[in-house]
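Apart from one protein chain that is not included, each protein chain of the complex appears where it belongs.
And then chain A:
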């Protein structure tokens, strides 16, 4: 049982990291950024490129090197997110939401198949891999890299929460989420704040991408599709637009999948997880922690 919980939390922390970017962007400009999963893929590939360029890394240095690569990747993926917003979404700022949604789908394909041209269709394997011997805690076997990855995810999530809740920048984001026009009248540079939001959200997805690459080892140009979908589900379960809710949603989805597999068998897992998504959309569309909004724009 504890093993199931642990498996669920581990997978769930990846979902949560990716879902945060989804949720922040939706919270601020009400855009479902379908290209978000592909930023996760971009992160995995940019980490791969850096590590390959470094050549061999000695076993003792694996973790520090990976952390450095993680930071580097977060910056580069964050910038990619900013470029994406500037090129694909900003020109459509006043356009109907449907146009934005279609652009997002187009951007997603452009990134996926652009990467296919650059890196080729074959899956790539990370030159550095995290592995460790398993040890038992309360009957669940877990490894040191798993603990480190969860630790990194928690640090990133807490940092994000502090940023949004306590800083000037965070206040500006929340103000735009409430009312972009009034915010701009109050002297907030709306476009700049949106750019920075994309930067942060994309950086988190990129971090998740590197972590997945280093832990699981295999990356390919379509790896972002499924996790993008899962992250969306996690965001809806937790309350899209709400940051603590989204983190919770990621973990809940991970646990749902883990227990769904155990109770119903592997072929029913996605039926179970996405069934819960439908249930949430009908019964509680605002998610676990989302606030009920009387008027939706």
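As a working rule, contacts are C-beta pairs under 8 Å (C-beta built on N, C-alpha and C of every residue); 3 or more make two chains touch, one makes a residue touch a chain; residues count from 1.
Please note the rule applied: contacts and distances are computed from a predicted model.
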"ATP phosphoribosyltransferase regulatory subunit", "NADH-quinone oxidoreductase subunit I", "Branched-chain amino acid ABC transporter substrate-binding protein" or "Membrane protein" - which is the UniProt name of the missing chain: "Branched-chain amino acid ABC transporter substrate-binding protein"
Sole residue of A:64, A:91, A:106 or A:123 that reaches the chain not shown, by the stated touch rule: A:123
Residue touching the undisplayed chain, where the options are A:64, A:91 or A:265: A:265
From A:70, A:194, A:223 or A:277, residue that would touch the chain that is not displayed: A:223
Contact set of chain A toward the excluded chain (per top definition): 3-4, 7-8, 10-11, 14, 113, 116, 121-123, 125, 129, 131, 134, 141, 143, 212, 216-218, 220, 222-223, 225-226, 257-258, 261-262, 265-267, 269-270
